[in-house]
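Yeah, one chain of the complex is gone here, protein chain that is, but the others are all in their spots.
Naming follows writing order (A and B), and every chain is counted from residue 1.
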Amino acid sequence: MLAYALATGVIFGLYFALVGVGMNLVFGVMRIVNLAHGDFIMLGAFGAFWLFRGLGLPPPVVVVLCFATLFLAGLPLYYLLVPRLFRAREPEMLSLILFFGLSQVIEAVVAMLFGNNERSIPSRLLGGGPVPIMGQTVPFAWVYAGGVSLVMLAGVYVYLYRTRLGRQTRAIMAQREEAVAIGIDIHRISAIAFGVGSGLAAVAGVFAPFMLGSFTPSIGVSLDLTSFAVIVIGSLGNPLGTLLGGLIFGVSLMLMRTYLSSFADLLPNLVLIGVLLVKPTGLLGRRVRNA
Amino acid sequence: MHRLFLRDIGTVVLPLAVLFAVLPYFYDNGLLLLNFVVFLVLAQGLNLTYGFSGYLPFGYVGFFGAGAYGFSMMMTLASAPPLLAVLGGGVAALLVGLLLTPLLRLQGAYFGLASLAASEALLHLIGNPSLQDLTGGPYGVRLNTPYAPQSTYVLAIVILVLTMGLVAWLRHSRFGLQLQAARDNSLAASMAGIDIVFGRLVVWLASAVAAGLIGAVFAWRASTFFPDAVFDINFSIFAIVFTLFGGAGTLLGPVLGVMLLYGLYNAIGVSAPQYFQLGFGLLIVVLVLFFPEGLAAIPRRWARHG
Partner (left out) sequence: MTLKSWLRVACLLTAASAPALSIPARAADAPAEIKIGTLYAGSGQMASTSVPLHAALEWWADGLNKGGGVYVKAWDKKIPIKLVSYDDQSSPSLAANLTNQLITRDKVDILLSDSTSVMTASSVPVAKDHKMLLWDVTGSSPNFFSPDNQYIVLLALAATDRYPKTVADFVSQMPKLGIKSVALLYNTADYTAFQASAVRKAIQATPDLKLVFDRGVPANTTDYTLLVNNVDAAKPDALFEFGYPANEIAFLHALQDNDTKFKFMFTGYGLTEFPLMKTNGVSDVLMNTYALAGPASYEFKVNYGLNRDGFKEAFEHWIETKNLKGVEFGFNGLAGYQAGLVIERALAVATSLDQLELRRAVFTLSGTMNTLAGPFILAPDGSQSGEILPLAQIVAGAKGSSEPGLNVIWPADLATAKPIYPAP
């Protein structure tokens, strides 16, 4: 039972890393907390529901379509909201409120258009039968989602560390003022990062019905909390730390479900607080940040 | 200091208390009035810590819930008289605040989110079936208190006056001014020899007690509730939105925030319920984009632009 819990914890860890990485990218580049992140994930889940379950498109096409749609939606959203936000005295704090408002708007519109009832997608539709692991089985959809998560995280790595765009993005993350001084177009780079973050959320959303059971328009808030926990454990503002955060979160959640299930909700919060107190910048954080 | 403090009390705190004391004679949704006072206390309580030390606790509702459960456990387990149990609610929040003091080492969003995690943890602990005998667990609380709409309302106003009195005092006392200086520039303040850590701890705990006391009053009035109801994250969000909208660190700002936004919130809810969530969401977005420093900053802005 222990080995199985660990194995499923790793699969979920990869997925949770995907859930959090978009929010972390946005925080790293813009120093804003995107509370509408969970709603972008919810939109991805609706995307999967129509494109995959409804129209029967192949999963890779659904992933690409959802990523592209949210990426393209993210760009104007950035220009509409973020530059204005930065004129305020404390954009980091205000971002929490601003994006909470946006999250309410998205949830309300989706509920009005499509209703509030539970939706889900049978994992069988993704193909494959139960996959044997450690003497027990996991649904093929989990392995699929874990694999896609790994590919997306690798994509984030390539984007950040192997491209010119990524170098500029990291320059903004490290020293915003200096990046401006050396002539980097902050808004263009940030808008792309915001789009990528939103797109990643949508991809996480495509697999949400398989990993999280059913979904409704109101799942956003709890996904935000999960994302926070994952990225703060890894290290806020360091997108690759998210992988570590996700793994720790996933494994501890599965251990808890195996041995102390009724307290399973308590643990992620305690891990989050514990990590913050021991190492306030997250496990992979480098320097103390002054807010 | 004394003169300015008394002016604040005389022009803002007391008129507000009088207004709420007479409102029940003209408006009969007494529960809505109580909720106005509850949100005024929460907004001013949050103002204590955010306005004077810069810590924005997203899990502020944790203190509110701790107060509600402190109250109900005093009632059910110790059969305390209600007034004493309200104090018990304040003490419960104080204890939670003390337990969470290590969080003050964190800053910015880290602190905000860690406090949120703490409040969630408290909710899941209290609502766990294994604590049924102590807290009622997921089955909720039923109190056999005498239902006392008037006492709870008066008590809420008293708590409001105390909380706002503290805010007014902080705005004009040496202690408060030093804290505000530290908030804006902690390096300069620490060089001036101010014990920032102690100051922040004081406002943090005061803020916790305010939320705990009003949480206890809320529980008294509700008498039947489930854990989710008193740890509803919307209490935190609303208190933050109201405070920021009005202007943190001021006395009148959070009051304006509650009166206008909570008033508008209820107006939308009653007149156009189907657009409730949409309307409130849009309102928040517009406010943050166009009035980022709150209403209290508008006269200053006008003055600047001449």
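Methods note: a contact is a pair of C-beta atoms (placed from the backbone, for glycine too) under 8 Å apart; a residue touches a chain by one contact, two chains touch by 3 or more.
These numbers come from a predicted model, not from an experiment.
Engineer: Touched by the hidden chain, which of the shown chains?
Structural biologist: When the entire complex is considered, the left-out chain reaches A, B.
Engineer: Among the options B:101, B:151, B:173 or B:266, which residue touches the chain absent from this view?
Structural biologist: B:266
Engineer: From the listed residues A:70, A:141 or A:202, report the one that touches the chain absent from this view.
Structural biologist: Residue touching the absent chain, from the options given: A:141.
Engineer: Given that one chain is not shown, which residue among B:80, B:181 or B:229 touches it?
Structural biologist: Missing-chain contact among the listed residues: B:229.
Engineer: Considering the whole complex, not just the chains shown, which residues of subunit A touch the missing one?
Structural biologist: 1, 4-5, 8, 107-108, 111-124, 129-130, 136-142, 211-218, 222, 254, 257-258, 261-262, 264-265
Engineer: Residues on subunit B that touch the omitted chain in the whole complex?
Structural biologist: Here the touching residues of subunit B are 10-12, 15-16, 19, 22-23, 26-32, 35, 124, 127-129, 137-142, 147, 149, 218, 221-226, 228-229, 232, 234-235, 252, 256, 266, 269-270, 273-274, 276-277.
Just so it is clear, only the chains that are shown with their structure count from here on.
Engineer: Calculate how many whole Å lie between the centre of subunit A and the centre of subunit B, each centre taken as the average of the chain's C-alpha atoms.
Structural biologist: Distance between chain centres: 31 Å.
Engineer: Across the complex, what residues on subunit B touch subunit A?
Structural biologist: 54, 56, 58, 102-103, 105-114, 116-118, 120-121, 124-125, 128-130, 233, 237, 240-241, 244, 274-278, 280-285, 287-289, 292-293
Engineer: Note which residues of subunit A are touching subunit B in the complex, please.
Structural biologist: The touching residues are 27, 33, 81, 84-85, 87-89, 92-94, 96-98, 100-105, 107-109, 111-112, 221, 225, 228-229, 232, 236, 262-263, 265-266, 268-270, 272-273, 276-277, 280, 289-291.
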